[in-house]
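One structure is given below, encoded as structure tokens.
Note that one protein chain of the assembly has been removed; the remaining protein chains are unaltered in position.
Let's look at chain A:
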Amino acid sequence: MTSAPSYSPTASPTASSAGSARPTPNGTAVVVGGNRIPFAKAGGAYAGASNLDMLTSTIDGLAARFGLAGARLDEVRAGAVLAHSRDFNLAREAVLGSSLDATTPAVTLQRACATSIEAAWDVANKVTLGQIEVGVAAGVDSTSDAPIVVSERLRRVLLRLGRARSVPEKLKLLGQLRPADLAPVAPNVNEPRTHLSMGEHQALTNLQWQVTREAQDAVALASHHHLAQAWQDGLFDDLVTPYRGLTRDAALRPETTAEALAGLRTVFGNDQPNPTMTAGNSTPLSDGAAAVLIASPEWAAQRQLPALARIVDAEAAAVDFVRGEDGLLMGGAFAVPRLLARQGLGLDDIDLVEIHEAFAGVVVATTTAWADEAFAAERLGLPALGTLDPARLNVAGSSLAAGHPFAATGARIVATLATLLARRRAADPEREAPFRGVISVCAAGGQAVAMLLEA
């Protein structure tokens, strides 16, 4: 398939293996396709599946779709947010369990909810530099099979017990333990510095940006309707492979209505005078995995595989939500304007916008910030992006309806958006300007990653 650039002291071009070329920086990376398993609800269809199981199956589905069984890829880059310590080499273990050639190298990485979009960015950069020809970026998370750890005190005692030499020493150590120390510590994804859950953080952001319940419920309703329509249209026939009997995203409620959403009780920000966040406009805890295949156009052409969209550029941002004035999940308000400014593009140049719906409020607050002149001038030093046409936003649904297995979301969005852009291009091959799409994925720790695709 591909051979690594080989170093040869004699620098004889004929000495290197056939097909091996010198790295060509400023190359191009394209999305060839993707695969994910339907996203399940926590404790649902995948309750018995580990991250390794789900990631392996997702890579296998990708291999079957593109005929990669037995093929050596240049890299598989994947990670999980809720990671067991035994899964320290998750990506490589998934490769070894998959139908890919066992000589496919792999990297395990993590950038909270932006894990797999970060992986896609990394793979695209290596392809663009000519260091690799093809790679897989993937993410997986299980909230059902989350690690449970022992108390900090028990852990310290156990570690010292291992080093203790004499029986009296051991007994003395054990005597330090109290019954409370034996209780397992359930996992949580609260912010370590604020001890607030993401939902509570978003409730504060919603207050700051005056995000209404109605605006949030409208985002949720559109997400369910758009995702249901996309399933109906067969968009996911080439993007999803069923797993453990689940054939569609379990959180999807095609029949939901504005009235039903309006009737839900609030779950976050209930200490505020007018709480607005419900289970309907917040993502459910989910299990699932997603992968995206990224390659040079030459690799894709050689295998007669599609080049759905080019990965043009990406930008990360982080906000100081601990001491500063920005909300935890507002990174997209910085990353996207900076990315578009660098590319010399305005919001009007973008055909499709994908904002990860961690909460509906994230979408509303982020787009509000994009349109806010004062915010743009004071915080970004850039002109405001302007008002986003809702018809361009999350047109095939997003995390509220699909679910959000943390590390899987980026790869889900990259593959879906690339497919949508390729379809627009196929429907209008004459248009001179590229069809462009931008992605914003917010993440824990105040981070976000934005990415620009074009077809």
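The rule is short, and it goes like this: a residue touches a chain if its C-beta (ideal position, glycine included) is under 8 Å from a C-beta of that chain, and two chains touch if they have at least 3 such contacts; residues count from 1.
To be clear about the criterion, contacts and distances are computed from a predicted model.
Protein name for the hidden chain, per its UniProt entry and selected from "3-oxoacyl-ACP reductase", "Cell division protein FtsL", "ABC transporter permease" or "Cytochrome c-type biogenesis protein": "3-oxoacyl-ACP reductase".
Of the listed positions A:48, A:67, A:346 or A:383, the one in contact with the omitted chain in the full complex is A:67.
Here the missing chain is touched by one residue of A:229, A:247 or A:368, and it is A:247.
Think of the hidden chain as still there; on chain A it touches residues 57, 60-61, 63-67, 69-70, 99, 234, 236-238, 240-244, 247, 304-305.
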